[in-house]
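Note that one protein chain is taken out, while the other chains of the complex remain in position.
For clarity, chains are labelled A, B and C in written order, and residue numbers in each chain start from 1.
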């Protein structure tokens, strides 16, 4: 049993915690936060029972006043874990890293953290092996995570030379009410860093990207154009996507008219938080013409990076040697395994 | 066991079905729809196992082609039920009523249906007894449902003379993507029908209302100003709301900064669909000054009418004679009982 | 000729400048800002020709590099003016006040500034006379400005005892893209400060208010409920509003379905910036019942405070003794006079 802690119990952290708790070969030792924000309150009210540690000892009374039982401090938790997944806001991870080092604890960090925090940029479907010897592992952002999965699937099947993406970025998560815009589309300078990131994890690739931020909350939507090493038919690409790991296809004709329809469908399925771990591809947007392949996919930004965080633990802790073996194990426990 | 069917398996119908399925003294015989829309597909994929009937016999092949096992027609289901909850789009209920009459089946109808469909306008916390002898029962809309609950609680405690409401109406449910506005606030003519409805179910009350439609999806937010028969202190009103049935209070200070925070919290709790059956009242918006009482409440428009639909079945089918007995029974099975 | 300067050339400041420039008994000496932001660039490109002064001497090169001819520093302008309208971001006005005092220059400040900046809270239709002897005058916010106009009109006609408002607040101006929410309604604690402000400028009034922030950009929409000293008919109230100064009525039936329709109509009229100085009242929302009067009005937040800023100059500089004389003069030059 690999012992894992989660530091930063916000939108990403709470989902990593649930994901780790489902891994039968990992033990979720506890979660750390610094205030009784809503995710922490929900954790208590839901009865999930993860031990809560407080990252700032002088805030323990605040948390207890809010009815949150506090098991101890960050240091207390670090004494009991092999590795942590750090999902704190950008900039905090860099400070936490020193504390982790002091305790000899390994860690993953999220895409918002500075590159300097890690010698590698990790996305398991592309470069699982890289994390085997690295104690502090930075993952790519949610957008890049989804792109990597889809592009790796196509690359392994047909060979990819170049990828050009336009990210239509949801400006905020649902309850990030202080973030706009309300009625504007915001272009980013070209190239967007997501393109650079894609090339860092898939260095044989030529990649370029646009980003435009829009007033939506239920998922980034990305248009993809890749140049293949061979001509294929649309149906070949569809087969790859339908079978691809951590990829889920939807049909507009079935009623999946928007990213919000996917979200709502997951609500109807009864999936916790209506979370989706997979990147979603609309089948009617997949089109192959000669060596050009086009598609549109949806990035459920709150949940998509969870599997890769768990994979990083598997890689570093030596739980699985083989990439797909690790990925399949994670996915089986998460309930998204495609046999 | 009272046998219940649900006709119209959309946003409201699928939630009524789940609610009825939880009532241990009711049997959900089946649900009816006319096409394999997303809620029907989710029903199949989720494995909930409710029998599906098809409202239009010539559409059965469409549903079966989509992988939906069809048990039979609307007529087939009506042969097996005592009562249906009709949650079809406005206008359809009126046509269905004739079919229900032919089968001797009683029914509830939702607030969007024409008043002529029923001799009464029903909201159980206000006028449970009215439904005992009425075969076709029209419920008030979601906004009025929430207002009635809060006003009844205050009225029973202190006596209410007059109520003035401003409904800040969410323009669409999350996946109703064809509805706007995108960037506008739309005033309704004064008075809004919700005020009239409040007086119809609480005839001793003087009521008036404004409605303004805005580009949000996660709940109507209503400001309330009631004139009481006596002077009270704010704390008295808070006590009433905290204990009031189907009312849930939230504190802005705890992080419930908006209606979307409530929605997100329910996601974190792991509640199916993040649904809330209660009307939500923000505690810091409750203020009593002499005989004036002010507050703001949130109407989770997708789920709030579910309990009252079930109550209507209880009333008409004679399952409970006493109003609060019926309400408590419904709530116990729904898991929202306040002891 | 009263010599006026404008400090802070953003959304409000640029509109005050245009308004002052139209007053034939005032001279717009210049405008002050600290960077070549878009309003300053537009001033240059438009050829309006107002002299630009730079509030931070070391930023002059930045402005000149952007093609903005700089006449001098803030101090330079203050030597030439009798009074300034300060429309800087909240908090800056307090610092500027010391500079104005040093130069013996009087000033208006906007509603976002701290109350301590001025011994009075000013809104000309309610308390014009108060500003006659006060060198530093704080105006009420845009919401209160509009409420004061409408309530004063009704008060002078019928007598008002109490007013209850629900402000459906536009969360951001069109290009304030960093502000949200995107999909949420945010309740404020009760009472909102706008109610307190209304009582401060109309002290004989009992006032209370709610505020809910929503994702729109084209105007605050406010529902009003006032208790009169006498019974009236709806038509009486409509007459008062149709004739009321700085009030403009619209009919939903004519196509003014939302606040954005008003904005768009002003675009079609060819009005500069599609600005409206008046508070807009939808006629079909005006309803009198006994002593209760209800209506909904729209606050064009970018422009509504301009006339009152100019009035404040008139009051303090002794340009007109009589309130309505001053208001009519301002309005004539602005082109919104109702004879």
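In this text, contacts are C-beta pairs under 8 Å (C-beta built on N, C-alpha and C of every residue); 3 or more make two chains touch, one makes a residue touch a chain.
Owing to the predicted nature of the structure, the values given are computational and were not obtained by experimental measurement.
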- Item | Sole contact to the chain not displayed, among C:170, C:225 or C:261 | C:261
- Task: Determine which one of A:11, A:110 or A:217 touches the chain that has been left out.
- Result: A:217
- For subunit A, which residues touch the unseen chain? 164, 166, 168, 170, 181, 183-191, 208, 210, 212, 214-219, 221, 223, 225, 252, 257-261, 282, 284-287, 289, 292, 294-296
- Could you please point out the subunit C residues that touch the chain left off the display? 14, 36-39, 41-43, 45-46, 48, 66, 174-175, 177, 182-183, 218, 254-258, 260-261, 263-265, 267-270, 272-274
- If the missing chain were put back, which residues of subunit B would it touch? 171-172, 174-184, 186, 215-217
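The criterion applied here is as follows: only the chains that are shown with their structure count from here on.
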- Query: subunit A to subunit B: how many Å between their CA centres?
  - Reply: 36
- Task: Express in whole angstrom the distance between the two chain centres, defined as the mean CA positions of subunit B and subunit C.
- Result: 42
- subunit A and subunit C: spacing of chain centres that average the CA atoms, whole Å: 47
- Tell me, which residues of subunit C touch at least two other chains? 181, 183-184, 186, 215-217
